[in-house]
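With one protein chain held back, the other chains of the complex are shown just where they sit.
Which chain is which? They are A, B and C, in the order written, and residues in each are numbered from 1.
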Amino acid sequence: MREPLKSENDLCWGGKKREYPADVKRWLQVMAERGWTAPTWPECYGGGGLSKARAKVLAEEMARLGLRPALFGVALTMIGPLLLQEGSEEQKRRHIPAIVRGERLWCQGYSEPGAGSDLASLQTGAVADGDDFILNGQKIWTSLADKADWMFLLARTDPQAKKGEGITFLLMDMESAGVTVRPIKLIAGNSHFCETFFTDVRVPRENVVGRINGGWSIAKALLGFERSAIGGMFKKERPEGDPLVALARRYIDASEKEIGDPMVRDRITRIRMDQKRLEFTLARTAENAKAGHKPGPESSILKYYGSELNMRRQELIQSILGPHALGWSGEGVDPREVRMTKEWLRSRGNSIEGGTSEIQLNIIAKRVLGLPE
Amino acid sequence: MREPLKSENDLCWGGKKREYPADVKRWLQVMAERGWTAPTWPECYGGGGLSKARAKVLAEEMARLGLRPALFGVALTMIGPLLLQEGSEEQKRRHIPAIVRGERLWCQGYSEPGAGSDLASLQTGAVADGDDFILNGQKIWTSLADKADWMFLLARTDPQAKKGEGITFLLMDMESAGVTVRPIKLIAGNSHFCETFFTDVRVPRENVVGRINGGWSIAKALLGFERSAIGGMFKKERPEGDPLVALARRYIDASEKEIGDPMVRDRITRIRMDQKRLEFTLARTAENAKAGHKPGPESSILKYYGSELNMRRQELIQSILGPHALGWSGEGVDPREVRMTKEWLRSRGNSIEGGTSEIQLNIIAKRVLGLPE
Amino acid sequence: MSFVLSQEQRLLKQTAGDFVKSRSSLKRIRTLRDSADATGFSRDIWREMAELGWVGMLLPEDDGGSALGYMDLMMVMEELGRGLMPEPMLSTTLLGANAVLLGGSEAQRRELLPAIARGELLVALAYQEPSGRFDPHTVQTTAEPSGRGWKLRGEKCLVLDGHVADRILVSARTSGSIADRHGVTLFLIDPREHGVLVNRQMLVDSRIVASIRLSDVAVDESAIVGEPENGGNLLEAILDRATAGLCAEMLGAMSAAFEMTLEYLKTRKQFGVAIGTFQALKHRAAILYTEIELARSAVMGMNQALDEARPGASALVSVAKVSCSDAFLLAANEGVQMHGGIGMTDEHDIGFFLKRARAAEMTFGDAAWHRRRYAELEGY
Partner (left out) sequence: MSFVLSQEQRLLKQTAGDFVKSRSSLKRIRTLRDSADATGFSRDIWREMAELGWVGMLLPEDDGGSALGYMDLMMVMEELGRGLMPEPMLSTTLLGANAVLLGGSEAQRRELLPAIARGELLVALAYQEPSGRFDPHTVQTTAEPSGRGWKLRGEKCLVLDGHVADRILVSARTSGSIADRHGVTLFLIDPREHGVLVNRQMLVDSRIVASIRLSDVAVDESAIVGEPENGGNLLEAILDRATAGLCAEMLGAMSAAFEMTLEYLKTRKQFGVAIGTFQALKHRAAILYTEIELARSAVMGMNQALDEARPGASALVSVAKVSCSDAFLLAANEGVQMHGGIGMTDEHDIGFFLKRARAAEMTFGDAAWHRRRYAELEGY
């Protein structure tokens, strides 16, 4: 467990449908027994019960030893914290310990084909029927739905209500009858995204989080968790030196001095400086949070700027590769180069997923700057 | 009259209030006698009566001989063509011959302090009183109002009407009682712009162009003339070589080879290429017009792009000057450098005057692209 | 009145547009990709294009062509670009035929050009090498005298349509060192020749190219195209013309991507209204429109200069290529962004334009390379 991760595929997402290598399973078990897959969660639900300070020590110690986290995923970053904050006692008992043990892989059913950035206009409907809701509709961008055991989702339970109202937050077992999943192929190739279809799926009432028709406030609480998680994605430690500089030396000129193409050198500098500014801003946000100042909507600049910066970085890598960026398949095509080109294609989605850049700018204008509607 | 013009001050704008050197006056007289200050206007109003083709020959011949035009100004480019198209016979007889002879300098009373880009919301009012209108209010950005003999302006004549309606297009003698003019100082220093105030100014009804309350359509016709005139501003012949390259050689390195600073070299290339694209687009528009295709609202890209390009050019000049861009006054400060810095400051207004860049983009989105309101 | 299309040109554009619509679709492009079609385009369509006179349109009538110019070619290439048509115009009409037209001997012209114009002969140009990025003068492939002919040895990459070409033009160094302008000679080889290894590769935009290894390929004196040692200048002339064709193609493709996006802005609803009502998107669409119109002007200006053989034409080729590269990438990026999530899926067609934008940018020199070239040509 001390080998560096090579790709997303090396991560352990848990769940019953995926097989993991023996050492990964063993490591998960060892950590889960101590509750250290979720170190700050309460012990009574199987968590580590550590204070934030002690959890930090644990994380630092693991990083020092080069140990990788035993478990990843939205269960730990989103639905777990949400249930601990908003769930019923029953729901906590049922789901939290299983999440800690990595037994359940969760996916998120938010977006719909007709409602990307506009969550309030969703179409998937849930009609009460005895102790159940009957669910019909379709979700898109359900990451890992084909591997997931459970889904949390938003459904319209009162079609008469105004757009933002009449929505309920539900937990759904992916084994339920009437659930169909279809993986989505992206422009960069295969992805973990899926489409999920519901045909008369029965969801017991006990799986409602919060009030019936009160899903909007639950969704907003969840969005906060998501945004900070995405912001975090862009902070990458690169102890092995700047890969942009290394690429420029490989593809443009091999000297150890000034990079031969001054335009590329300047673009690298811009990206590096902007990365630095973003890292400082992340630290500022984190320290302010620690100091008890609540992270306000200005954290939107992290998502917005982090996305745009990564996209610029990928554009620059394409420029450095030059004609070497063109290969896709066939003998003699360097798979590392193909991977970089696919990363560029994939990066075009950064400014779309998790709230488009346009939505982020709207939020800043409204909530931070107070500009009128 | 064959010396190259050095600045706007060398131009002859005509009018009774300004004195011009004897050779300038003589040249104006010679040209006006033949109607060649306005070569294509009808002979019956004092114009040259030439066909477009013959007028082009005249212009080419003058350019070949290095002769400068005898007269400049909005009288020739805007109000003259407008009156010929929309004015009454009486108005044509009264104003056109005087314009051709350069006896009247005209200014434009459009903008108001409360209505920059939003012409329809103007406040200056004209109330009918017998054979006159009584005018009260204020105009801003009245270019050369302090030197002008006449002003054409928009005034609200029906305060009850919807915003775009109830507006009348008037011609006003600047000698009328109740007219006050105050020159405006810009961030770059003195300018030809003025504020003009009206206090119970009497304007005879015969000075209405078009219908009473029908000024909006006259205004729109005029805007077309203005936009093409501004687009034309940016086409500059530079037989003496690119001044950006010359500046870079003067301020960055004097060699006759590659400019030493590759970033500056690249920025110069971007400007030069964009200038070329704009010149081709101007030629395309002009040739399409000649071929009988009406210049559509896509001519807005000329104003928009021409403004933005000139602003970028001025920014680049500041970068080339570097610390030499800083001087403003005092011994040892190079007046050429101060002039360039003032041109930069002045250029910030390019994207505001004559319809802001935002308005231009709105127009393109609506009229060319047909995007919904 | 050179920026105004003639009656004939408008007709040609119309014909080409109708042809693309009736013979092709983005679905065909997708199928060619997904079926891993060995040819990568349709030989039937190519034959029809030849019959319509497009394959040989730049060639003199004596050579079997229609003696048209680059402004005329633009009418066709733009429409082919709209449909992302992969038929081998760039390789055969623009690179191959031009090489023979500009540099070929009487015998070579007679042998090759009419066959090209009839759509019977595909010709590719192998000028790029793995270490040379975009520079046509970086040539490590060597041609050494051997008996009464030459022996070629080296490696070429990114040879457009090299996998199906009946003849391949190869640049090889006959003197000088790696990046010298002088000392390069063009040879015409038959890929079936002993020692030629053609390796098929698919690019990001699913067009097919070849990497080619030459192991002591023996050719005789008659294989030389153009003046020996002076192939560098010939290459530049060929590439200028091919770039003109590529720019027109890019213009068509970006226009199609933009129209697709504009349509989406008008129809896709969010928060109860069409997203095209949002002013921020409106302004971005207007800016994109401006860039596309400026690119169009640049392409037209370049074509005039080529048609009139004006001295500054090469610099204008660079202006057009920079304009088209930047505007096409912007159109594709904004296209994906404005389509939102659906634009990221392989199922949607907008991604094809994004991929073509990248590949076209990297063909015949990217924007940075052309800006540097322009400054050199203009002497600063």
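Keep in mind that, in the parts below, a contact is a pair of C-beta atoms (placed from the backbone, for glycine too) under 8 Å apart; a residue touches a chain by one contact, two chains touch by 3 or more.
Predicted model only: the values in this text are computed from it and were never measured.
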Subject >> Contact list for the unshown chain, restricted to visible chains >> reply: A, B, C
Original post:
Of the residues listed, A:Cys12, A:Ala188 or A:Ile268, which one is in contact with the missing chain?
Top reply: A:Ile268
Original post:
Looking at the whole complex, which of A:Ile187, A:Ala248, A:Ile320 or A:Leu345 touches the chain that is not displayed?
Top reply: A:Ala248
Original post:
List the chain C residues touching the unshown chain?
Top reply: 278-280, 282-283
Original post:
Given the full complex, what residues of chain A touch the hidden partner chain?
Top reply: 242, 245, 248, 258-259, 265-266, 268-270, 272-274, 276-278, 280-281, 283-284, 287-288, 290-291, 293, 298, 301, 304-305, 358, 360-362, 364-366, 368-373
Subject >> Interface residues of chain B (partner: the chain not displayed) >> reply: 111, 113-118, 120-121, 140-141, 163, 184-187, 189, 261, 263-264, 318-319, 322-323, 325-333, 341, 344-345, 348-349, 351-353, 356-358, 361
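Basically, only the chains that are shown with their structure count from here on.
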**OP:** Please compute the C-alpha centroid of chain A, do the same for chain B, then give the distance between them in whole Å.
**Re:** 55
**OP:** Take the average of all CA coordinates in chain A, do the same for chain C, and state the distance between these two points in whole angstrom.
**Re:** 41
Original post:
What is the distance, in whole Å, between the centres of chain B and chain C, each centre taken as the mean of its C-alpha atoms?
Top reply: 43
Original post:
Listing for chain B: what residues touch at least two other chains?
Top reply: 266
Original post:
Residue numbers in chain C touching 2 or more other chains?
Top reply: none
